[in-house]
Structure formats: C-alpha cells, structure tokens
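Starting off with a structure, shown below.
Note that one protein chain is taken out, while the other chains of the complex remain in position.
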Amino acid sequence: MSAREEILGRIRAALKDNPEAPQIPRGYRKSSGLDEEALIELLVDRLIDYKAQVCVVEAAQVSARIAELLASAHSYVVPTGLDGGWLAKLDDVRGAGRGRFDSDSAPLTVAELDGIDAVVTGSAVAVAVTGTIILDGSPNQGRRAISLVPDHHICVVKATDIVGILPEALRRIDGTRPLTMISGPSATSDIELERVEGVHGPRRLDVIIAR
Amino acid sequence: MRIALFATCIVDAMYPATARATVKILERLGHEVVFPSGQACCGQMHVNSGYLKEAVPVIANHVAAFDAEDYDVAVAPSGSCVASVKHQHPMVARSCGDTALEERATAVGAKVYELSELLVDVLGITDAGGQLGSYFPHRVTYHPSCHGMRLLRLGDRQAQLLGSVVGIELAELPEADQCCGFGGTFSMKNADVSSAMLKDKTAKIIATGATLCAGGDASCLMHIGGGLSRQGSDVTTLHLAEILASTVEEPASVTGDIRVSTRKATR
Partner (left out) sequence: MSTFLGMPSLPVYGTGNLHASESFPKAAHRELGNAQLRVNLGHATHTIRDKRIQVISELPDWEHLRDTGSAIKEAVMARLPELLEQFEENFTSRGGVIHWARDAGEANAIVAGLIRETGETEVVKIKSMATQEIGLNEYLEGQGISAFETDLAELIVQLDHDKPSHILVPAIHKNRTEIRDIFLREMPSVDPKLTDDPAVLAAAARAHLRRKFLTARVAVSGANFALADSGTLAVVESEGNGRMCLTLPETLITVMGVEKLLPTWQDLEVFMQLLPPSSTGERMNPYTSLWTGVTEGDGPQTVHLVLLDNGRSAALADEMGRSALHCIRCSACMNVCPVYERTGGHAYGSTYPGPIGAILSPLMTGIQAEENNSLPYASSLCGACYDACPVKINIPDILVHLRSLDVDSKRGKKKIPTQMDAGMKAASWALSSGKRLGLLEKGLPLGRLATGPAKKITKLPGIAAGWTQSRDIPAPPPQSFRTWWAKEHRRPKIDAAPAPSPEKEDQR
C-alpha cells in the first residue's frame, strides 16, 4: 500500500465514530465601519508603532515624496508596472542611471538585487487596524524578491485601497497569487520576547499614503 | 428557602468552622439549612488523578445523597468542588456508560452553587456589612482560586463580598490569578514544581502586609497556609465564609492552629 493510501486509511479509521462537522458560527466582525479619514489615521498610527515611516500626501505629490526618500540612495529598483507618474521627479533629483527596472523578460539576479539600495512598489490593499500592507505580485508591485532583498522598501498605498480589518482585505485578494503581508519593517522578538526592528527583511520601510 | 449544604470532605473533616460559618450566614438570612447526611466527597481527587473507576462510587454516593434530600438549592463553600459536581460528574457517568447516573448527576449539578454565587446571584447580597452584619477589622489579601475563577467564572463576586465587610482592609494581591500550585495530587506527584509555585504565591501574599489571606477554597487555603506556616510566617489563611460570618458580637474565632489566626500563632 502506498503511504498516501495508508495515511488516508488510518485517518478514515480514526474517524470511525463519524464525527459531524459543526456549523461554523461567524459572529466576528466583517468590517470596521470606519470612514476614509479614520482609516488613514489608524493605519498611520499602526505603522508608526511598528517603526515604519509614514507620510500622507495628495496623489500629485507622490513622485516628489519618492524622490525625496530616494535622495540618498545610490540605486533603486522598480517593477515595470509601477505608475509612471510616481517616478516623474526622480531624474531631476540625481540624474538617470541609478534606477533599474525589473521585468519578467529581464529579471535582475539575486546578486544584482543585493547591490541595490532601495525598491519602490505599489500595493494591493492595506489593513488599518493591524497596520498590514498586502502585496500580490501585480505589475505595480513586481515579483517577491525585489521587495525583499533591497534594505529600503518604499511602498505606496492608495487611500482607496485601505480597509479596516483583515476580512475586508482578504475579500479583495486572489489567494492563489504569490502574496506577502507586511506589517512594518522586519523584526524579531526572539531575545527575551522584546521586539527589535531590523533583521533579514528590509530594515527601513517607508509608506506613502496617497489620497 | 431550603438550602442543602454540601460541606465538602476537606471542610467536613479538617475545617468544620468553614461549614459552620456557612450555616450561620444562611440562617442569619432566615433560610433553612439541611445537611444531607449521606454526603461525603465530590470525587474530584479521583477524577483529576485519573482514577475514574474509583471515582464512580464516590460520585454515585454524592448524587444519591442529594437526590434523596428535598431542597431548593444546594451550596458548597468551594468553587472547585462545585465545578466538579457540575462538570465532572455527568462527564464521568457518561464515560462509564451510566446514562441514568448521568441524568441524575446533571440534575443535582444544576442546583448547586458556590457560596459567593449563591449569596450574590440568588440571595441578592451585595453589601456584606449591611445585609449580613459582617465585621472583620483586619488587613486581608485575597487569592481567587483557579476553579472558581476559570471553571465557574465567579468574577469579582468573592472580592466584592469581602470588600463590603465592615472594618476590613483589603490589600490587593499582585498576580492574584496565578495558581498557588496545589492541584490535588499534583502537589505530591510534582512536589518540586508545586513548591516553586507556592513559594512565589506566599512571597506575594507576605509582601501585601496583610494579616491573612482569604479565599473561597479550603484546599488551596490549606496549601497556602501550610506553606506560610513552614516558612515561619505569621500570615495565615481564612475562608471567605468565616469572614462573612464574623460579626461584632461573634468575631471569627482564633484557634491558634496554622489555618486560622488573626494573632500570632502559637508555635
């Protein structure tokens, strides 16, 4: 008998008392009922609590803010699907040449990514109550490696993509895409259960909330 | 109201003053107390130690004793024993396939209350000083026993009653919700861990500066009191019922035994 058949057989035998699957009560909250301003305020509060840096700007100001944040970066990477307008101010700041595009047809190697200071991505949805940003690999976010290896992640969250609690967010997401849920910069609680920020993932997380 | 007293074996044999105090409180309120004479023990020690087979006759005896009595509600000065009667009795009867016993045990369990639960929820006592005449001019700290807290969800009933006793000075016990380490046969089978838990509990009790530690379960109080005695502390333990029964005219008795003292124990 194959291991598969045998294990499934053991499990069926273990359930010989035919336990009934209960009805699932779902009395928990499905939404927070917060308006856009409250959501923005809460998300900002949570991100700061995680030691991320946050700013709230008008959509037209995103490119200026990105340029500002990248001012000291020697190099940065962006996914090909990033909103072109967001990069508009970059060349004015430091000149061309330090930005790289990562595309399906010409992906950067891990070693190349390791040599890059920063990454700019969009995001799929953000959860205000938990301070969580979800990336789903859409063209404006790129593949997972680019938002992981560079030490500085600049992430743009559109105000309309902010929801209150997790159930609202997961309803907007296709679960079969490669997903990363990010709540602040990398951190650990492994030493005396005290949280310290900055381990293997990006140690600096800048979130730009765009109205 | 006709109230059946379940004294519990430990109170019956070792702390009769606690049961007498319970009777005194209820009679003071004008209720009739009966003592089903067939009662002995809830069997919790057997169940919790894994001796289900040996627990069955103990449980059957308890159910028979209370089944035979005519009463409105039953009361026990112990959260742990009440939890056992309510939760363990039907469970053990079911696990040994005795559906008749399970039904009777469920019915008996439905009528039993822990003392503070009876006083607050059924008899409407919120002011022990005013309604019971309780008077106890001492600095007291309070340990809420695990089973009353987590199995019966007594909440702050015991503490509220204590706090409304005239003359009492309640000193808050830090980390009061931590187990004292008794756990029945756990205290013997895992004596080292149990002793370590006890030592932390007694240190916190002593640090409150209280004269004694009150509680609602005689077994936990015996454990804590036994530890305090061994450590040579003057702090002792006293059951909630005895504090509530204490009045200006008849203050709680001081026996000099390690379990109860409002003065320095004779050693």
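As written, the chain order gives the labels A and B, with residue 1 at the start of each chain.
We take it that a contact is a pair of C-beta atoms (placed from the backbone, for glycine too) under 8 Å apart; a residue touches a chain by one contact, two chains touch by 3 or more.
As the structure is a prediction and not an experimental result, all values here were calculated from the model.
Undergrad: Using the contact definition given at the top, list the shown chains touched by the missing chain.
TA: A, B
Undergrad: Touch as defined at the start, partner being the missing chain; which of A:46, A:65, A:100 or A:204 qualifies?
TA: A:46
Undergrad: Which positions on chain A touch the chain that was left off?
TA: 1-15, 17, 19-29, 46, 50, 104, 107, 110-111, 114, 127, 129-132, 137, 143-145, 148-149, 165-167, 170, 175-202
Undergrad: Hey, which chain B residues sit against the chain that's not shown?
TA: Counting over the whole complex, chain B touches the hidden chain at residues 7, 9, 11-17, 19-20, 23, 27-30, 32-33, 35-41, 43, 45-55, 57-58, 60-61, 65, 91, 129-133, 135, 146-147, 150-151, 166-167, 177-179, 181-199, 222-223, 225-227, 229-230, 247-249, 256-259, 266-267.
In the analysis below, only the chains that are shown with their structure count from here on.
Undergrad: Averaging over Cα atoms per chain, report the distance between chain A and chain B in Å.
TA: About 54 Å separates the centre of chain A from that of chain B.
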